[in-house]
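One protein chain omitted, others in place.
Letters are used for the chains, namely A and B, taken in the order the chains are written, and counting of residues starts over at 1 for each.
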Amino acid sequence: MPLPPLPPRVRPALADATRGRILFGGDYNPEQWPEETWPDDIRLMREAGVNSVTVGVFSWAKLEPRPGERQFGWLDRLLELLHESGIGVVLATPTASPPPWLGRLHPDTLPVDEDGRTEWWGGRQHFSHSSDTYRHHAAAITEDLAARYGSHPALTMWHINNEYCTYDHSDRAAARFRDWLKQRYGTLDALNTAWGTAFWSQGYGDWAEIHTPRRAHYLRNPSQVLDFKRFTSDMLLECYRAERDIVRRYSPHIPVTTNFMPLWEGVDAWRWADEEDVVSVDLYPDPRDPLGAQHGALVQDLTRSQARGPWMLMEQAAGPVNWRGVNHPKPRGLNRLWSLQAVARGADAVCYFQWRQSRQGAEKFHSGMVGHAGEEGRTYREVRRIGAELARIAPEVTGTHTVNDLAILHDWHSWWAGAHEGRLSGEVDYAQVLTAWHRALWESHLTADFAHPEHDLTRYRMVVVPQLYALTDTAIDSLVAYVRRGGTLVSGFLTGIADQDDRVRPGGMDARLRELFGIGTLHEWWPLEAGESIRCGGFGGTLWSEEIESAGDAEVVAAYEGGELDGLPAVLRNGRAWYLSTLPEPSHLRELLARIAAQAGVRPPLDGLPPQVEAVRRGEALFLLNHARESVTVPVPGTHHDLLTGAKVTDEVTLDRYGAAVLKP
Amino acid sequence: MPLPPLPPRVRPALADATRGRILFGGDYNPEQWPEETWPDDIRLMREAGVNSVTVGVFSWAKLEPRPGERQFGWLDRLLELLHESGIGVVLATPTASPPPWLGRLHPDTLPVDEDGRTEWWGGRQHFSHSSDTYRHHAAAITEDLAARYGSHPALTMWHINNEYCTYDHSDRAAARFRDWLKQRYGTLDALNTAWGTAFWSQGYGDWAEIHTPRRAHYLRNPSQVLDFKRFTSDMLLECYRAERDIVRRYSPHIPVTTNFMPLWEGVDAWRWADEEDVVSVDLYPDPRDPLGAQHGALVQDLTRSQARGPWMLMEQAAGPVNWRGVNHPKPRGLNRLWSLQAVARGADAVCYFQWRQSRQGAEKFHSGMVGHAGEEGRTYREVRRIGAELARIAPEVTGTHTVNDLAILHDWHSWWAGAHEGRLSGEVDYAQVLTAWHRALWESHLTADFAHPEHDLTRYRMVVVPQLYALTDTAIDSLVAYVRRGGTLVSGFLTGIADQDDRVRPGGMDARLRELFGIGTLHEWWPLEAGESIRCGGFGGTLWSEEIESAGDAEVVAAYEGGELDGLPAVLRNGRAWYLSTLPEPSHLRELLARIAAQAGVRPPLDGLPPQVEAVRRGEALFLLNHARESVTVPVPGTHHDLLTGAKVTDEVTLDRYGAAVLKP
Partner (left out) sequence: MPLPPLPPRVRPALADATRGRILFGGDYNPEQWPEETWPDDIRLMREAGVNSVTVGVFSWAKLEPRPGERQFGWLDRLLELLHESGIGVVLATPTASPPPWLGRLHPDTLPVDEDGRTEWWGGRQHFSHSSDTYRHHAAAITEDLAARYGSHPALTMWHINNEYCTYDHSDRAAARFRDWLKQRYGTLDALNTAWGTAFWSQGYGDWAEIHTPRRAHYLRNPSQVLDFKRFTSDMLLECYRAERDIVRRYSPHIPVTTNFMPLWEGVDAWRWADEEDVVSVDLYPDPRDPLGAQHGALVQDLTRSQARGPWMLMEQAAGPVNWRGVNHPKPRGLNRLWSLQAVARGADAVCYFQWRQSRQGAEKFHSGMVGHAGEEGRTYREVRRIGAELARIAPEVTGTHTVNDLAILHDWHSWWAGAHEGRLSGEVDYAQVLTAWHRALWESHLTADFAHPEHDLTRYRMVVVPQLYALTDTAIDSLVAYVRRGGTLVSGFLTGIADQDDRVRPGGMDARLRELFGIGTLHEWWPLEAGESIRCGGFGGTLWSEEIESAGDAEVVAAYEGGELDGLPAVLRNGRAWYLSTLPEPSHLRELLARIAAQAGVRPPLDGLPPQVEAVRRGEALFLLNHARESVTVPVPGTHHDLLTGAKVTDEVTLDRYGAAVLKP
């Protein structure tokens, strides 16, 4: 079933793989079992509605057991079998985990940590992004894979590497870092200026003096550390691009992806997403976490925003993972509920790591779609139900979009800059602050996009900035213009403190932003201790407080009470620009954002939603998801059809524990 | 007093050293003091009834101050003095702590950790078990010691090295590891299969690619880690054997031992015990631990089971140790009580580290039989009493055995396999689970042997399996046969999950065991958080729970209540086979095991024992030990003599705080 020819230079997309279906399946690593068992896998896959599997992620040693050898026979047979069975193949380049011989023959392919310790083979991801040797061998196996399978009829997507997340402090990496810095700064003077090397006698007189930020006696230069994070993201992106360009040469019509980790600090996923045909992500909320569903929603919103449309859930777990301190299984129904949540928030592919649970190796206690209990196990039985239901709703939802009036700004560079070891409070964790703000919106039944601070924000009625410690001039000007043009902006503390080099703005916070929010002098930051609460007008503030003066016509909506900051602004409003100098406790942040949203004309998809029910509109479908273990009745005015059951629903719908409905008018 | 000639090929035993006495004494390191003080040591030893000292454990630098030199004069004089004084000598090979010159001249003798960091001299145990150079020098000094003192009349036992516990990740160790693996697996294919290297692209194409499990980016291969632990135990055993064989050549009539650490993860002591003439152990319960006595009982039971008869307490502390966070002394009477406990549980030798407390060095705050306070100190005064009492009871107890109807199964390989970093719950600690089960029996006044899962169990009425994550087919078949032949078996969770390669059994738990216990499908494991308790029928379960179905005629003795597992079996009984899918809180586990034991005909040595009194029969003697700080009266039907006091005891005996009686009919 060859795809129709595409016009030149138009990139293929997820729709080319889904073709009206929701992709359902997972990583399939059958090299762990005797080939005789493969047909049984196929049988179970078909029973479960699996239509897509990811193959080859960790197959390098199998494909190239000795340098330069190639063993494709098993993969030929596997792809043929899958093709015959109508199961599409997402074919991975196996470059995340080189075979032992590579490290042994070429120790320069092994990464080194900041203490100078080598990361050996025996686990996975033991490759140096900066090693020419690694890149050479990775390109060679990729080339051969692409040449052999680029036109295979089973092939629906390319998956490059896996969860890019490594770093390197070797001398090789230092050399590449210097090249990267030359590109960025041109001259040593520019670098010395950007890094502020006049402090602590760090002025560089020769490029060769620069290395990655290795172990030091005391705090390291923050701009150097920041650039090292940028460099690391860029080196990994170079590795990705190199393989992507190879597979594209052989199969220009096949979309390419690589799987992000959820809210992962290591790579600038905004930038990466632009280099992918399909944006995909791995998602592993803790089933015991009462806010697991919100974490899922956050990652899904972020991924959808990066994809600017439908995206792929590359990995989730049918049951427990095996890398937490205590790893909990999913209670009955939760796998289905969270799978539907992903679709509600834009996923057109719902996949798992992995198809069949391993019996050996480091992840044998990580669940699979088929667990150790086999086809009689509850886990597989639930998987079968999910497969059937996704197939049922797919025609109505695939390819459709979500339109939101609300955006949350997020940027990796700001995250990186704000995380320096010499910051004012180790209690302030960017990801936690971001999560707290998203939670407030999620609990208000408001669905938001994520956006980069330099994105065009004009289509949003309201924009929130949980925390953007470092902002470029362009971003700041854009925020000011956004409010001037009628947008509502709500910002948390530690926003606009530094520029792109991590240079503190005069006054301790950018003057344009201070004017925007009606902030006069910023005298001192008053970070709070862990667990400490500061009284504000009717609520408690956490994490942070500030000794600031209001300026101009700004209104002090809530003031600190008692203590050293008595009367100073905790919440400040200057027209449509709001500033929070503390993190209100969850219930108050929720009420505050819901109130501001209502004023800005941003509304939930349905009125009168019970707290435990998540409601999301995607295209014409309304997803209702009950995150509680008790059933609940939701008022839904008018008549709808539930796509999951085919039932007609009038004025209200009852959802079982972990129940869901997908309603269409 | 030369020993009578032994028949050839019969190994000497502990009885050859005790000759009807209980050995009493400790490590004696007089090289720390001027030789003029030795006579004073001898005087105090004689006053305290010391009849055995261990000499030379850390004397290598003294014996061989420069490579190849020998300084035996001081040791000649010391052994002569001891011999004249009637004090027997356990002579140690000094190979646990090489002199500084060895590391300096031969850096290859120094071990390297998994991060590549060298362990330098300046402490102790800085030797690489894999270094030929180390082994060569260790053999040479052992040979010379054996040649010189092998026929010395003071010599009663050889003590090889000390507390074998090191590891090594050097290139040397990697080479030996490869040799060991070749022995075990024969072919690379067999190794790749056993280790499951198909996962994560770890297939080995050349033996030279294999190293020890060094620092990696992420989880390491569990079978490789398991084999490394086996290898480490075996390498240390090779070192032990090499020295043992040397001393045997010179003194075939002298028994040989090496001292185990208590419940130490590092060496497979079942296997080691078979290579010793005398099994000895070091034992250091925390005097502040309310369960210190139970920990002692556990280690004593384990050591007695390894020895299959009387054993040697090589090291205990007369007062505090110095390696805990806070090191507590022994309250008045506790040293005596715990010494008698060791005898009750089979010890024929009660010794200390060390005779006289050091004034210098890293252990100068570790107590001695003679402390810093000298002969006026309470510690020495209590030691003197213990020496006198042991001499008094020795004729009635030495050489006698304990016969038990109950066995606890324990295996190091299963411990190792179950401890992988990628397991489901980091809260599950094998040693703690084992201790919890032993405690339940101990508090029920039931004395148990330990046994290896492949041992012959037919002589036991009841066998308990606290947790045996990995079991061989042989062991499983043996357990099934044991129940079939009428034995009562009680097993905790996480038993029979994996085979000897750490390969998960189909179904997540061995099918034979599931049938034995009446378990149907095992859907999911539900590990519990630290401190979490799950309601079962009348008690709380901790650490773990399971989503299992019962099968066949199995009776659900206790079911989970509420939550996701409502109604599923917490305690399952299938005839004489019992399965616990959680760890009941201590009081309930105690009641449950006592009830099952009673049904199986296993009874405490005495009825009506107060909870704080431990009662153990050894031979004809009944030891009664009061672990409380209050006196207690124990009903003892009939008339006995207390061997400690010579008093006649009728129908009851009163024990002071920390008091004891050794009764004989």
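Operating definition for what follows: contacts are C-beta pairs under 8 Å (C-beta built on N, C-alpha and C of every residue); 3 or more make two chains touch, one makes a residue touch a chain.
These numbers were taken from a predicted model, which means no experiment stands behind them.
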Among the options B:88, B:319 or B:346, the absent chain makes contact with B:319
Filtering B:32, B:133 or B:612 for touch with the omitted chain leaves B:32
With the missing chain put back, one of B:21, B:106 or B:126 would touch it. Which one? B:126
Of B:12, B:98 or B:150, which residue touches the hidden chain? B:98
Out of A:70, A:423, A:603 or A:641, the sole contact with the unshown chain comes from A:423
For chain B, which residues reach the chain that was dropped from this view? 29, 31-32, 58-62, 65-66, 94, 97-101, 104, 111, 117-126, 166, 288, 319-320, 322-323, 325-329, 331-332, 358-366, 371-374, 376-379
For chain A, which residues reach the chain that was dropped from this view? 115-116, 195-206, 208-211, 213-224, 420-427, 501-504, 506-508, 521-530, 547, 564
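By our rule, only the chains that are shown with their structure count from here on.
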With centres defined as the mean C-alpha position, give me the chain A-chain B separation in Å. 49
